[in-house]
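Following: one structure in structure tokens, then a few remarks.
Every protein chain except one is present and positioned as in the full complex.
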Amino acid sequence: MSILINKKTRLLVQGITGNEGLFHTTHMVSYGTNVVAGVTPGKGGEWVLDGKIPVFDSVKLAADATGANCTVIFVPARFAPDAMFEAADAGIPLIVCITEGVPVQDMMRVRNYLDQKKVRLIGPNCPGMLTPNESKVGIIPGNIAIPGNVGVVSRSGTLTYEVLYALKQVGMGASTCVGIGGDPVNGTNFIDVLEMFEHDPQTEKVVLIGEIGGTDEDKAAEFISAKMTKPVVSFIAGSSAPPGKRMGHAGAIIEGGAGSAADKVKALEAAGVKVAKHPEEIPSLLN
Amino acid sequence: MSILINKKTRLLVQGITGNEGLFHTTHMVSYGTNVVAGVTPGKGGEWVLDGKIPVFDSVKLAADATGANCTVIFVPARFAPDAMFEAADAGIPLIVCITEGVPVQDMMRVRNYLDQKKVRLIGPNCPGMLTPNESKVGIIPGNIAIPGNVGVVSRSGTLTYEVLYALKQVGMGASTCVGIGGDPVNGTNFIDVLEMFEHDPQTEKVVLIGEIGGTDEDKAAEFISAKMTKPVVSFIAGSSAPPGKRMGHAGAIIEGGAGSAADKVKALEAAGVKVAKHPEEIPSLLN
Amino acid sequence: MKLHEYQSKTIFAKYGIPIPKGRVAATAEEAKHIAEELGGRVVIKSQVLVGGRGKAGGIRVAKTADEAEQLAQQILTMKIKDLPVRKVLVDEAAAIEHEIYFAITNDRAAKKPVMIASAAGGVDIEEVAATTPEKIIKVHIDPLLGLRDYQARDIAASIDMPRELWRDFGKIASGLWQAYLDTDATLAEINPLVITKDKRLMALDGKMMIDDNALFRHSKLADIRDIDEEVPAETEARRYGLSFIKLDGNIGCMVNGAGLAMTSMDIVKLFGGEPANFLDIGGGAGADKVAAAMRIIVSDPSVQAVLINIFGGITRGDEVARGILTAMDEVKPKVPMVVRLVGTNAEEGRKLLENAKMITAETLADAAQKAVAAAKG
Partner (left out) sequence: MKLHEYQSKTIFAKYGIPIPKGRVAATAEEAKHIAEELGGRVVIKSQVLVGGRGKAGGIRVAKTADEAEQLAQQILTMKIKDLPVRKVLVDEAAAIEHEIYFAITNDRAAKKPVMIASAAGGVDIEEVAATTPEKIIKVHIDPLLGLRDYQARDIAASIDMPRELWRDFGKIASGLWQAYLDTDATLAEINPLVITKDKRLMALDGKMMIDDNALFRHSKLADIRDIDEEVPAETEARRYGLSFIKLDGNIGCMVNGAGLAMTSMDIVKLFGGEPANFLDIGGGAGADKVAAAMRIIVSDPSVQAVLINIFGGITRGDEVARGILTAMDEVKPKVPMVVRLVGTNAEEGRKLLENAKMITAETLADAAQKAVAAAKG
């Protein structure tokens, strides 16, 4: 078992004919992900990857024709909100938005709309998800992780890769890795994923990669303390970051004295979480 | 037992200092309804009905101070949408809008917003509700009905009074009478109320007063056929109405050949409902 | 409130929807001038607020300005479904390749606006809906989110519109949506939306209906209401806040409440009569309103008896009776009046009316039968 994605995932790619979309579709397909269709308005009827994947004009047409049950979005930021609305309206239950730079007011509208539709959004501004040897949805390099019993959830991209890679170095594998993204308003939070890992039989331990800004890690600490039986190990990026500055990720900012790494570490440690001083320490803390 | 309102109903009146609001508040209070507060923006701190009912500036302030669990709206049509949004935002679980003439595009926004909040709206353009000898919320004359075992639900105002009065003439009483209103887009439909009557132990028989326009009666027929165990008697107004004309109620119009009285009668009779030729026949059909 | 084709198309143009060049004319001479300006084939279209203009001969093509004058002359003397044609729209004729149906309206069952489109445009859409429903595409719009581009694309793809026109269609869809929103329309319809031989989209015909309840915020639209197209009594009734619809029978009806007013008509018919009107005087039933209603009803020469049906709820029956008597004094109707009064103090009220030689009744059935009998003389 794993969470969210597995061999049965039938993936749609929105923005499949763009540079990013096509590049990562190639990688997802070679990893073994079942990519069933792509969408690019105006290019319906074409095929990509040597005629292997059909392109449709809209998500609805693609979903109706192929039974896609997950979509990954690679369209530019200005079109990403509509891509998410469209996927939700077409009834796709799991939407993964890789796109970085979606304006936050757009994301508030998207999130409030999607909540009505009971649709799960991962991201935006995230690397997507990986269930090793089963399905890769997004841009996480497939070769840096092996199957195992560690659930990984993270607000960061390359930092997640570090952790997966560090685990692999010592022969530890992941059940599923979920990148929830670094934006201040996103679709899925730590606690949503923690709850899934708690209920997933394959997952025995969890790694949570947080960073400065917001209160998601604090809520995660509350959740872990109240609801989790499985051990959680964490790392929080940004202990050296100055307040008031946006550290790359739109959400990584210490505002009004709130959201510092120190506060988050304190909350997590109070909840019984072992917090690593740097990411390469994580594998040893998992033992 | 009864449905929706009873002795425990703590009623708020939005627009309490207006002519209509004050007039009907007086009647509701003399009927015995527990009117706990009124709202008129800018008049917070005043009192009405000889200092018996406090007036607040907003629904939130009124609800916080008095624990109101139901509100009735008497404000002019142009302010009614905001009055409904405000009541929903303040967490009032039951909103009754008497106001007539709310634009239908406004009502679509209101209904879609209220659905997210899990709030029940009765109306607009309705006479409200009456649980005889317990609570009167709206403008149904209190003296035309006595307590009993007949649940009454209706799209019309005075026509409802006719039916309650006809029942009273032969000594039959009502459990609760619910006027759902004559607008094309409203809060509560026939099937919502039928379901409540089906589950209400006091209600043994149901009277459904429909009219031309829309498909609510057809859906009611489906529901009755599939789910109702209690007998339903009906009357449908407008058998003599010409198509394409709006018969007073914004929702009472036969459009594109759909919504005629004949079709509705047919659907109801097929569901085992006895349909009266005129409202005064109803009491005899209930026996 | 219905808008004329030319009014609807003026609104469309304001929202960036392409329409043919053209103007409205009230005389054949004007029509000729416009045709000369447009310098070619024109279409002369009667402007009346009913459907079926084409079948009735109210839409004709002219090849020359002189022919335009002749045809306009003919059309301006026509009646279509009893409505005299007072204006014609003179539009340049388009070279049509394909006709599409496209509209935004309210879906009362779904509680949402809905876009409706069909590749089978230019004909009666209700007929298409009845005979080949699969040719009709519907896409609902979330009223809080508004129309999104992909919804217009979904429509375009579903009706097999050529891909090179999708962008223009998207603009037309968002223009129509904005027009629908800004005017509180209950219907904004383009039928046909044509693809011309030179591959452009154009709204050849337009129809808008505005929510009467929203006119308080659209005073400019309320001002362009064409009252010439209405039964004068309906215009008069609106002035007094009465809801009135003229019908073909001989028994006038005055009732409080729309549902009860319909029911009163129904029961007149049930007992062999024919209602002359629908009239809801609303709550309260003060003498002023009753008098206005009475005047409107008895001004119809076909009316041979009047049924007044008042359910006195919170307003007391004796007050209602006094209101009716005051109105009687003022209007002095010459036809028999049957009054059915029920509710609080109804008995006192009925006595007052009987003393004034009016026919009274206690039940609806009794009242209807008495009115039917009175009308027969």
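We just call them A, B and C in the order they show up, numbering each chain from 1.
The rule is simple: contacts are C-beta pairs under 8 Å (C-beta built on N, C-alpha and C of every residue); 3 or more make two chains touch, one makes a residue touch a chain.
Being a predicted model, the structure only gives us computed values, none of them experimental.
S.K.: Can you list the shown chains that the absent chain is in touch with?
M.R.: Contacts of the unshown chain, counting the full complex: A, B, C.
S.K.: So which of A:I95, A:I209, A:V233 or A:V275 would be touching the chain we can't see?
M.R.: From the options A:I95, A:I209, A:V233 or A:V275, the contact with the absent chain belongs to A:I209.
S.K.: From the list A:K7, A:K52, A:K227 or A:H278, which touches the chain that is not on show?
M.R.: Looking across A:K7, A:K52, A:K227 or A:H278, the contact with the absent chain belongs to A:H278.
S.K.: From the list B:P41, B:G173 or B:P231, which touches the chain that is not on show?
M.R.: Of all options in B:P41, B:G173 or B:P231, contact with the hidden chain holds for B:P41.
S.K.: Residue by residue, what part of subunit B touches the chain that was omitted?
M.R.: The list for subunit B reads 41-42, 44, 57-61, 82, 85-86, 89, 109, 113.
S.K.: May I ask you to list the residues on subunit A that touch the chain which is not drawn?
M.R.: 23-24, 27, 77-78, 101-109, 111-113, 139-141, 143-144, 154-162, 165, 182, 184-185, 209, 211-212, 214-215, 235, 237-242, 245-252, 256-257, 261, 277-280
S.K.: List every residue of subunit C that touches the chain not included in the displayed model.
M.R.: 144-145
We adopt the following convention: only the chains that are shown with their structure count from here on.
S.K.: Could you say which chain's mean Cα position falls nearest to the mean Cα position of the entire protein shown?
M.R.: Central chain is B.
S.K.: Using CA atom averages as chain centres, what separation in Å is found between subunit A and subunit B?
M.R.: Spacing between the chain centres: roughly 48 Å.
S.K.: Would you mind listing the residues of subunit B that make contact with two or more other chains?
M.R.: none
S.K.: Touching at least two other chains at once: which residues of subunit C meet that condition?
M.R.: As it turns out, subunit C has residues touching two or more other chains at 142.
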